[in-house]
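For this view, one protein chain was removed and the others were kept in their places.
In this document, chain identifiers A and B correspond to the written order of the chains, with residue numbering beginning at 1 in each.
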Amino acid sequence: MVDQNLSVPKYWRKIPQYYRLTAVKCRKCGRVYFPPRAVCECGSREFDEYELPRRGKLIEYTVLRSVTSDFEKQRPLAFGIADLGGVRVFGQLVDCPNPDKLGEGAEVEVVFRRVKEDSDYGIIYYGFKLRPVKGCW
Amino acid sequence: MAVGIVGWGAYIPRYRIKTREIAEAWGDDALRIRDMYLVEEKAVGYIDEDPVTMAVEASRDALTRAGIAPSEVGAVFAGTESKPYAVKPISSILIDALNLKRQVYSVDMEFACKAGSDAIVNLMGLVKSGLIKYGIAVGTDSSQGEPGEHLEYTVGTGAVAYIIGSTNLVAEIKHTYPFASDTPDFWRRDGSPYPVHGEGFTGEPAYFRHIIGAAKGLMEELGMKPNDFDYAIFHQPNARFPVRVAQMLGFPLEKVKPGIVVDLIGNTYNASALLGLAKVLEEAKPGSRILVVTFGSGAGSNAFYIETTDLLPSRVKLARTVGEMLEDKVYIDYSLYLKYRRIIRMIHG
Partner (left out) sequence: MHNSALGYINGFAITPPGRYYDKGYRELFAEVALKALEAAGNPDIKAIYVASALSELTGEQLAIGNVLRDYAGLRNIPSIRIENGDGSGGFAIMTALNHLASAGNGCMLVVGVDKPHEVISLKQNKYASYLLDSDYEAYFGATPVALAAIMAKQYMRSYEYKYEDLATWAIKMHERGAKNPYAYFKRAAKLKDVLDSELVADPLRLYDVSPFVDGAAALVLCSKPNPNDLAIGVINYGFGASNSYFASRNDYTVLSSVVEAAKAVGPLENFNGVVSVHDTYSIFGVLALEALGLCKRGSALRLLNEGYFDQGGRVMVNLDGGLKAVGNSMGASGVYQMAGVVMQLRGDKPFNGLNAESAMVEDMVGVDQESVVFTLRVVK
């Protein structure tokens, strides 16, 4: 048996969020939540799906050098928080060898990337990442 | 019914390695390598990029340029020879990444570097028959080049996507012509990490015979001559082959050059000639006549006669252009290349 260390259902059910940043928008007050929530701050439980825009501004970032076992061969990992149409999203920051060269509020685009994989035989997890449009090298 | 291209999108990774850098690692004569292939540098996907991720990027831009809703797409076909899963489709990942509806014909296609163009031909049939309104054809590859073997100098990374339909065309595909045979010039056995090729045998009996067969066949059927075309775009395993095949067919250099991208990004396999077409669409005037001939080892070619429409120029700037992506680059050295392409043998991850 090939040992499966990464769960398939745990990934599969979040595909709308991982692939397309599918948030929820409250039908009553219009608040947008990513990740989705069951109850809005206004008390409403009725939401519509809402895809976040794929362009936004970088708020802050860091470069993690001490990574977890799943990411050993991908280190270092840069992470950023981006404002996508007023919603703050956390994600990996890619294609940016020198993020310290980025200006404040640098423009980022949402890209589709591999996140991690279960050895050479198991599932590949895909998901969104953040990529500075220009300026980090 | 006129069918053709409604929108297109391309994707080239940000990282590049100079062929000189690879030659230095192996003690090869960099000038001779450059002279053989005329490839200055090639695109290298980051560690988290593969044919799936690049297909998503190109397809998103294609949808944006087409200006259609994802729900209007009735088929998605992905042509590749470097699937991350031997079994499990790229096309199904595209359905969810692009938010297509569930009622969509989807399949991955393999015919070495030719499958992306077969996706276009098949979608043309589905559109003409009325089975679908729009279809997405993708050519995407981050193929393998064994370290130290000559394929390493030219194998690039990239993807391209075309929305095929019959309304709001930016370019009409007026005719197609196939030419194929059993010619074992290049292959990768099941379970094998790297392709094997027949060096010179990839030339005359394979690349040149099939491309010339398809191009001549198309022109004969249409009663057209090289003079009737504004652009000629051929599969690009290196920069020498397309220039030479153009000469053999009687196309002047200036009609071939605009569609050559291999010198700056390497051979992108299923994206190769179709990425060249994307670049030409960025500069072509309405009414331009374009010949595209793809080639896949094993071996076969599809020839296309394409004519651009008045709608074309307004769509160019709606998404990332090939021209911009060719300029947007970060150079890496050979060790990062090995890391990013996951060539260093790892126990896990």
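Here is the rule we use: a residue touches a chain if its C-beta (ideal position, glycine included) is under 8 Å from a C-beta of that chain, and two chains touch if they have at least 3 such contacts.
Note that the structure is a prediction, hence the values are computed from the model and not measured.
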Omitted chain's touching partners, listed by label: A
Residue numbers in subunit A that touch the chain omitted from display: 10, 14, 17-18, 33-35, 60-72, 74, 77, 79, 81, 88-92, 115-116, 125, 127, 129
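By our rule, only the chains that are shown with their structure count from here on.
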Partner subunit A, residues of subunit B touching it in the complex: 13-15, 46-50, 52-53, 56-57, 60, 84-85, 93, 96-97, 99, 328, 330, 339, 342, 346, 348-349
Residues on subunit A engaged by subunit B in the complex (per definition of touch): 15-16, 19-20, 51, 54, 70-74, 94-95, 97, 111-117, 119-120, 124, 126, 129, 134, 137
